[in-house]
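Questions regarding the structure given below will be posed in turn.
Yeah, one chain of the complex is gone here, protein chain that is, but the others are all in their spots.
Per-chain residue numbering starts at 1, and chain names A and B are given in the order in which the chains are listed.
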Amino acid sequence: MLSYALRRIAGTVPTLLVIISVSFCVVRLAPGGPFAQEQALPPPVRANLERLYGLDQPLTVQYAHYLRGLLRGDFGPSLGQRDFTVSELIAQGLPLSATLGLAAILLAVLTGVPAGVLAALWRNRGADYCITTLAAVALALPSFVTGPLFALVFGLYLRWLPVAGWQHGAPRYLVLPVLTLALPVAAYLARLTRASLLEVLGAHYVLSARARGLGAARVLWRHALRPALMPAVSYLGPAVAFVMTGSLVVETVFGLPGTGRYLVEGAIDRDYPLVMGMVVVYGSLTLLLNLIADLIYGALDPGVRRE
Amino acid sequence: MPSIPARAEAAAAPVVLSLSRLTVTFDTPRGSITAAREVTLQVERGECLGVVGESGAGKSQVFLAVMGLLAGNGRAQGSARFLGTELLRLAPAALDRVRGAGIGMVFQDPMSSLTPHLTVGEQIAEVIRRHRGVGRAAARAAALALLERVQVSDPERRMRQYPHQLSGGLRQRVMIAIALSSEPQLLIADEPTTSLDVTVQAQILALLAGLKRERAMAMVLITHDFGAVAGVADRVAVLREGCIVETGPVAAVLKAPRDPYTRTLLRDTPRLDAATDAAGQAPGTSAAPRVAALTLTDLTVRFDVGRGLFRPHARLTAVSAVSLELYAGESLGVVGESGCGKSTLVRAALQLLRPAAGRVVWMGQALGDLPKGALRALRRDLQIIFQDPLGSLDPRMTVGEIVGEPLRVHAPDLDRGARAAQLAAVLRRVGLTAELASRYPHELSGGQCQRVGIARATILRPRLLVCDEPVSALDVPTQQQIVTLLAQLQRESGMCLLFVSHNLALVRQLCERVLVLYLGRMMELAPAHSLYTGPRHPYTRELLAAVPVPDPDIQPARLARARPGEPPSPLSPPSGCVYRTRCPHAAAVCAERIPEWEELPDGRRVACHRWRELP
Partner (left out) sequence: MNEQARTAVRGLWRDAGRRLTGNRIALAALGVIVLVALFALLAPALSPWGYDSLDWEHLALPPGASAAHWLGTDRLGRDLLVRTLHGVRLSLLISVLASLVSLVIGVLWGAVAGLAGGRTDGWMMRLVDVLYSLPYLFIVIILTTLWRRGSIAALLLALGAVGWLTTARIVRGQALALKQREFIEAARAVGVPAPAILLRHIVPNLLGPVLVYATLIVPQMIVFESFLSFLGLGVQEPHASLGNLILTGAQEMESAPWLLLVPAAFLVVLLICFNFLGDGLRDAFDPRAR
């Protein structure tokens, strides 16, 4: 198990490096620099600014400089919000975004997986139809539709919860954003779990376990459930990426000061260090969580580690 | 709630399982299908009932119904009594006490029937604790004892292993241990040896026969193989399309079958001890000098196994230094257990796989040196039929397109009429009607699919036909039809036949000479008659001894002589003679040197250090 974990960890480092290098190149290739939008800027001033941020140097030098900074945990200064460094901006927003994301994934797992199990056990009965239909609809709805709709219904009409804002993490303010983020993930998990449990329940080893007289509950709990959950576990990685994407919308819709907006604003303003900082932080987070998902998978399935 | 009668009562009642007019039906969108119709039979204490039938005869469904394990759309009517308790109307909790505790069951495929993420020990102990109500330590000790009883070597270590770490034979032993763990009074074994190699098959059947004697259990052996029945069963029931057509003591049914269907089945079951060899003549005696059509010289095939971008690959030598001459018009059988490289060998001979070393010469031309185009043109002479009748046909093509494809490639100038005529002729030759030409493969039966494959391979009248396990996916009567067809086609056209099979009895029917492979190496090559009547290599002897003979007078004794052991992994073959780890005659020299491929005075060849000293 340990060697499996080490192998997987060693595999993610080059991946991260590739991600950083490619996005560094692509971002710099984009036409228009960070100071192109401010039309009033006279050429000498602009040249001075570019020299100040090292933008006049060859790309390779900038790249080496950037990597050295990263090793020290320094993402460089923000070119758009010039009073802040990228690290400061990320430090301000990340706790909120991380809370949102983790809460959403937790909620999705805790609702989606049991729903899928129930649907499979009650196959082709009323509850199953309800769960699968709900999941199909929830999957079809993008978060930029459900978010505003939730705000409209629960916030404006029913007045159960606040429409937007944040109030330094008061739980009431997080309910709607977390719900919006979790809904499609829960729906997908329910679908996945249902399909895979149905498949496992039809497997020979489940038939064989039933033939040993172990009782339905024990067969489900000990023989069927673990393999049936494998697809859900391997979906956790993509789910993280999905939730990160969703958080862009949710933070916009509910006016939350997370990190999601940075990426969009950075891209629009050509704020290279900010975009790169977001790529590095989100990229490493994704890889880390993918890694955790892989390790859980390896722990659950003795066959994976063997290879 | 009904309960299982105590053991004492059971001893008084000789009938353990009694089925009366048991009917199994399945509801499908297209109406209901009857899998078994009014099946009535009894199994007594200490007796083994063999239930024989082709695939789809409903034999498994009858006993799944007994166990209450039918699929969701299945229904069972009639009566199934286990020690007097009606099983069909039992509440789930009571049924769970019968399953496992009263009736143990062993399934066909031991890999997919063991839970992959639980260790062997966990799975056995779980059943013991459930049904015997003992603690963890006692269950573990009992599990160990059981593994020892089913002759699992190194049981302590096996307890901690996962199913995927075990060989097929070991897995089936574990399945049997689980089924026995609660000391059931009835053991149902559903095709327990079908997915195993012939030597392992014999071991498992011998184990079952021993257990039956020792525990005085009742046993049901579901199988398609009369050979298996002859060795273990006391009585036989023959099923056809869900109905019992004949029951009786094993000797009576196998020796003097009354039902015409049983007679057909028995007649079509090839027998190792059959008096007639291929075409009635042994080629060693034929006077005419023979010309080599196909010559293999030191042919070696290796595969890279293991994935990964950076990690080094492991090398597997599937075929190692095989040399062979196939004479014009000859039929040669290649036999061996799974993984012995027989399919790889013939694919390399046809250049469908690139050999790592060695030469293939066809009619004086070295195939490996030919340019691609020339090799393609030569393929009209070298044809092959495959193991999976359906899988070898493109699902999106009609039969006519499939069979006509060789014509498109090798005779593109043929006009429409001539092509249609050839197509019709070849379909007739393989016994298919012309209107099948517009059908798709999935609309055909397995036997029909294999005939389509034969038609495609013979439409160009090839001079060599390679048959890679052509009948192993088919039922016994269909097998016989296909083999008869192949023999007839060969007689008519005088082509060479290279026939790969694990079924030694079948090979004896069709082939003049036989090559025995083990772990990619040649063991023995001899005319069929002398190979089957006087094998020289110890492996050939073991192989022949393991083949079940459908004769209750001799088969139990043959089973009793089954030898232990399974082939080692081809990834790490033993040094010297690869067979030495299983060989009863192995000596020090066998581990040191690879035996030479010696020619004996009578023309046969053997690779064994000690063949001279053997009786």
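Remarks
Just so it is clear, a residue touches a chain if its C-beta (ideal position, glycine included) is under 8 Å from a C-beta of that chain, and two chains touch if they have at least 3 such contacts.
Since we're looking at a predicted model, the values are computed, not measured.
Note that of A:Ala5, A:Ile19, A:Ala98 or A:Val175, the residue touching the chain absent from this view is A:Ile19. Note that of B:Ala71, B:Ala141, B:Ala256 or B:Leu352, the residue touching the chain absent from this view is B:Leu352.
For the chain missing from the display, the contacting residue among B:Glu405, B:Glu566 or B:Glu598 is B:Glu405, taking the whole complex into account.
Only one residue in the set B:Glu156, B:Asp298 or B:Asp394 touches the chain that does not appear here, and it is B:Asp394. By the touch definition given at the top, chain A reaches the unshown chain through residues 15, 18-19, 23, 26-27, 29-31, 136-137, 139-142, 144-145, 147-149, 151-152, 156, 195, 237-238, 241-242, 244-245, 248-249, 252-253, 263-264, 267-268, 270, 275, 279, 282-283, 286-287, 290. Take chain B: the residues that touch the chain left off the picture are 307, 309, 350, 352, 376-380, 382-384, 386-388, 391-398, 401, 405-406, 409-410, 440, 453, 456.
Heads up, the rule we're going with is that only the chains that are shown with their structure count from here on.
With each centre defined as the average position of its C-alpha atoms, the distance from chain A to chain B rounds to 50 Å. On chain A, the positions that touch chain B within their shared complex are 203-205, 207-216, 218, 222-223, 226-227, 300-303, 306-307. On the side of chain B, the complex with chain A involves touching residues 67, 69, 92-93, 95-101, 104-105, 107, 109, 112-118, 126-127, 130-131, 162, 164-165, 175, 178-179, 182, 306-307.
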